[in-house]
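Scroll down for the structure; my scribbles are underneath it.
Missing here: one protein chain of the complex. Every other protein chain is in place.
Let's turn to subunit A:
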Amino acid sequence: MGWFSGSSSDSKTASDGGRIAPDRSSRQRCWEGRDKFFTCLDNNDILDAIKDDKQARRKCGKEVEEFEASCAKAWVKYFKEKRVMEFNRDKTIERIKQEDAAKVQDLKAQGWTPR
(Lines give C-alpha, C1' and ligand atoms only; values in the text may rest on other atoms or scores of the structure.)
Protein backbone atom coordinates (compact mmCIF):
# COMPACT_ATOMS: atom_id res chain seq x y z
CA MET A 1 0.00 0.00 0.00
CA GLY A 2 2.98 2.21 0.74
CA TRP A 3 2.32 5.78 -0.23
CA PHE A 4 -1.39 5.46 0.13
CA SER A 5 -1.54 4.43 3.73
CA GLY A 6 -3.67 6.78 5.71
CA SER A 7 -1.23 9.35 7.00
CA SER A 8 -2.07 12.96 6.23
CA SER A 9 0.77 13.49 3.75
CA ASP A 10 0.23 10.31 1.87
CA SER A 11 0.07 11.00 -1.84
CA LYS A 12 3.00 11.12 -4.19
CA THR A 13 4.01 14.42 -5.69
CA ALA A 14 4.09 14.83 -9.45
CA SER A 15 7.12 16.52 -10.98
CA ASP A 16 5.07 19.67 -11.60
CA GLY A 17 4.01 19.92 -7.96
CA GLY A 18 0.58 18.26 -8.14
CA ARG A 19 -0.52 15.42 -5.88
CA ILE A 20 -1.04 12.12 -7.64
CA ALA A 21 -4.45 10.62 -6.91
CA PRO A 22 -5.17 6.95 -6.26
CA ASP A 23 -5.32 4.97 -9.48
CA ARG A 24 -7.91 2.43 -10.48
CA SER A 25 -6.43 -0.45 -8.50
CA SER A 26 -5.93 1.65 -5.34
CA ARG A 27 -9.52 2.80 -5.55
CA GLN A 28 -10.65 -0.77 -5.97
CA ARG A 29 -8.64 -1.82 -2.93
CA CYS A 30 -10.14 1.00 -0.87
CA TRP A 31 -13.69 0.13 -1.91
CA GLU A 32 -13.14 -3.53 -1.07
CA GLY A 33 -11.85 -2.56 2.39
CA ARG A 34 -14.86 -0.35 2.86
CA ASP A 35 -17.32 -3.05 1.82
CA LYS A 36 -15.78 -5.62 4.18
CA PHE A 37 -15.85 -3.17 7.07
CA PHE A 38 -19.46 -2.15 6.38
CA THR A 39 -20.54 -5.78 6.15
CA CYS A 40 -19.04 -6.31 9.59
CA LEU A 41 -20.84 -3.22 10.91
CA ASP A 42 -24.10 -4.55 9.46
CA ASN A 43 -23.57 -7.89 11.17
CA ASN A 44 -23.03 -6.12 14.48
CA ASP A 45 -25.86 -3.63 14.10
CA ILE A 46 -23.60 -0.62 14.09
CA LEU A 47 -24.62 2.26 11.84
CA ASP A 48 -22.39 5.22 12.65
CA ALA A 49 -18.72 4.24 12.75
CA ILE A 50 -17.71 7.76 13.77
CA LYS A 51 -20.06 8.15 16.72
CA ASP A 52 -19.70 4.53 17.78
CA ASP A 53 -16.02 4.39 16.93
CA LYS A 54 -14.99 2.43 20.03
CA GLN A 55 -17.64 -0.21 19.54
CA ALA A 56 -16.84 -0.49 15.83
CA ARG A 57 -13.16 -1.00 16.60
CA ARG A 58 -13.91 -3.61 19.22
CA LYS A 59 -16.23 -5.65 17.01
CA CYS A 60 -14.57 -5.06 13.64
CA GLY A 61 -10.98 -4.33 14.60
CA LYS A 62 -9.32 -6.15 11.73
CA GLU A 63 -11.75 -4.78 9.11
CA VAL A 64 -11.45 -1.17 10.21
CA GLU A 65 -7.66 -1.39 10.21
CA GLU A 66 -7.65 -2.76 6.71
CA PHE A 67 -10.14 -0.15 5.54
CA GLU A 68 -8.15 2.72 7.01
CA ALA A 69 -4.90 1.38 5.64
CA SER A 70 -6.18 1.16 2.08
CA CYS A 71 -7.97 4.52 1.85
CA ALA A 72 -6.93 8.13 2.39
CA LYS A 73 -8.16 9.71 5.63
CA ALA A 74 -10.58 12.04 3.87
CA TRP A 75 -12.08 9.08 2.04
CA VAL A 76 -12.51 7.05 5.23
CA LYS A 77 -14.40 9.92 6.85
CA TYR A 78 -16.45 10.48 3.69
CA PHE A 79 -17.52 6.84 3.42
CA LYS A 80 -18.40 6.58 7.12
CA GLU A 81 -20.55 9.71 6.88
CA LYS A 82 -22.10 8.59 3.62
CA ARG A 83 -23.20 5.32 5.21
CA VAL A 84 -25.20 7.19 7.86
CA MET A 85 -26.57 9.67 5.34
CA GLU A 86 -27.75 6.95 2.97
CA PHE A 87 -29.34 4.98 5.78
CA ASN A 88 -31.32 8.02 6.90
CA ARG A 89 -32.23 8.88 3.34
CA ASP A 90 -33.57 5.37 2.67
CA LYS A 91 -35.47 5.41 5.94
CA THR A 92 -37.09 8.73 5.05
CA ILE A 93 -38.07 7.50 1.58
CA GLU A 94 -39.53 4.34 3.14
CA ARG A 95 -41.49 6.39 5.68
CA ILE A 96 -42.93 8.69 3.01
CA LYS A 97 -43.93 5.68 0.91
CA GLN A 98 -45.72 4.12 3.86
CA GLU A 99 -47.46 7.38 4.72
CA ASP A 100 -48.60 7.69 1.12
CA ALA A 101 -49.91 4.13 1.09
CA ALA A 102 -51.76 4.73 4.37
CA LYS A 103 -53.29 7.89 2.97
CA VAL A 104 -54.48 6.12 -0.17
CA GLN A 105 -56.02 3.39 2.00
CA ASP A 106 -57.73 6.05 4.06
CA LEU A 107 -59.13 7.86 1.03
CA LYS A 108 -60.30 4.59 -0.52
CA ALA A 109 -62.18 3.82 2.68
CA GLN A 110 -63.98 7.13 2.19
CA GLY A 111 -65.08 6.06 -1.28
CA TRP A 112 -62.41 7.77 -3.40
CA THR A 113 -61.00 5.91 -6.38
CA PRO A 114 -57.58 6.56 -7.83
CA ARG A 115 -57.63 7.68 -11.43
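Observations
Just so it is clear, contacts are C-beta pairs under 8 Å (C-beta built on N, C-alpha and C of every residue); 3 or more make two chains touch, one makes a residue touch a chain; residues count from 1.
Just so it is clear, contacts and distances are computed from a predicted model.
Going by its UniProt record, the hidden chain of the complex is named "Cu-binding protein" among "Spindle pole body component", "Trm112", "Ribosomal RNA-processing protein 42" or "Cu-binding protein". Touching the omitted chain from subunit A are residues 8-11, 13-24, 27, 30-31, 71-75, 78-79.
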